[in-house]
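One protein chain is absent from this view; the other protein chains keep their places.
Up next, chain A:
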């Protein structure tokens, strides 16, 4: 996006110069987007500084506290709200007495890392495959599109379970989850990129670039990629929460992160039976997951709107038909 031609501006909606700045300006005008971004920023900060905050509380996410749970009653924490106290700000886990605040923060690391990492992998593969399909020969398009179709049709969760089960236990689990979710979930991005490429390909500014002597690769890089940024960023923003839920599901099914490493999904999985006896234990990870997913979704929606060419152009006349062709 270093030196884009002005020709791309009317179609893609954003002149790439200062595109990011413009996007930021537009997002700033939306309170929902600002709040979402703030929440996400806070979460990332908390996750990054998890050991620091846990130390501030004086707790370790892995230390057992047998004296804080009522062994005779199934291991439910003593005290109210799941054992909230000055030492344990959000209470303790039933059965083990491990500190929930520390576990939630450490869990955020895994959940956020996996969700964002997997999305990055999905975008990378999706854009490459989509571009190749859109620009390549009929044969290449046919093969790549069929592969994409198959991937869409496959039940992702089942495959992910199978894949995570066969990989040796020594392989770092968060990286494995990123790879598995990323490698199985790029089909959506690739379809959008292909469709968009096919549309863009026939437009004048791309044709002009080709006539001016640019090769396929150069055209893709100089003309198509900037124009694809809007839909791809939008789709990625919506994919993050989806991937977070997939990670939760995999950990929930016992093929995610290895215990005792906490993740929100893994916490939810052990919490599921406790919803009546110790509601706090279920509500904390569930609530955090909910807030994060909501924040990502709202932000994703805001980004989509902000990047929408119809929004971008003050002159709304005439742009609608072109983009929807």
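Note that in this section contacts are C-beta pairs under 8 Å (C-beta built on N, C-alpha and C of every residue); 3 or more make two chains touch, one makes a residue touch a chain; residues count from 1.
Going forward, contacts and distances are computed from a predicted model.
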Protein name, per the UniProt record, of whichever chain is missing from view ("ABC transporter substrate-binding protein", "Phosphate transport system permease protein PstA", "NADH-quinone oxidoreductase subunit B" or "Sarcosine oxidase subunit alpha family protein"): "ABC transporter substrate-binding protein"
Absent-chain contact - pick from A:72, A:86, A:158 or A:211: A:72
In chain A, positions touching the absent partner: 62-64, 66, 69-76, 94-97, 165, 169, 254-255, 258-260, 270, 273-278
